[in-house]
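Missing here is one protein chain; the remaining ones are kept as they sit in the complex.
Showing subunit A:
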Amino acid sequence: MADVETQRDAVLDALDNVAARLAEEKGYLTDLDSAIGDADHGANMQRGFGEAAEKREAFAEMDPDEVVKNVGTTLISNVGGASGPLYGGSIMFASQELEDGITAETSVAFAEAYLDKVKDRGGAEVGSKTMVDALVPAVHTYKKSIEQDDLPPLTALAKAVDAAERGVEFTVPLKALKGRSSFLDWRSVGHQDPGATSTLFILEELLATAEEYLDGAIDRDAHAGDAARRDE
């Protein structure tokens, strides 16, 4: 990708887009979380990314990886619950993969480091009805698209977002095995996981930002669309 200033601008714009999207989806995420959690996921995510986006000026002199790291620490201090360490801690940890700038290669390393940290910290696997159900297909699809199929990063990211969307749908019939929703036992069945959903929203905004910077809109899978909101 382009020079360091452009990369930083892209990160800052992505942050703005994610913060705006989570503010917009606050009520929806809270509705999802009120069914199987403690109804604070929307407010937590909105507060955390909102605080990070407020720091745009302070971030304006940093290298892209430092911006990403500071977004992580801001989320740790402002998100709360399990989402703080899972989102913030993992972003902070994975940011070291971007030390040499943001390229197709380092973005794959970032995605894998982020996924590893989330799985390690939370102990969830695919099928536990958590954000991991969206993340695993997204990260694996992204890596394969770049490393094996040699696709351009933007196409790879679009495929990853589609994979995440199918992952979110996949959480609906599952019984929760982790977190507060696991206390509900079979009553968690039939509800979409809020963490997988917010993960998808973040990925969609990363894609939207990448489209602005990498020249061109990408057609999403015909399958995709509004499936993530099916249970509204």
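We take it that a contact is a pair of C-beta atoms (placed from the backbone, for glycine too) under 8 Å apart; a residue touches a chain by one contact, two chains touch by 3 or more; residues count from 1.
Following the convention adopted for this analysis, contacts and distances are computed from a predicted model.
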Hidden chain of the complex, named as in its UniProt record, picked from "Cysteine desulfurase activator SufB", "Pyruvate synthase subunit PorA", "phosphoenolpyruvate--glycerone phosphotransferase" or "EchA protein": "phosphoenolpyruvate--glycerone phosphotransferase"
Residue among A:Lys55, A:Arg121 or A:His140 that touches the chain left out of view: A:Arg121
From A:Gly89, A:Pro137, A:Gly167 or A:Pro194, residue that would touch the chain that is not displayed: A:Gly89
Contact partner of the left-out chain, one of A:Pro64, A:Pro153 or A:Gly179: A:Gly179
Contacts of subunit A with the absent chain, listed as residue ranges: 76-77, 80-82, 84-86, 89, 121-122, 179-180
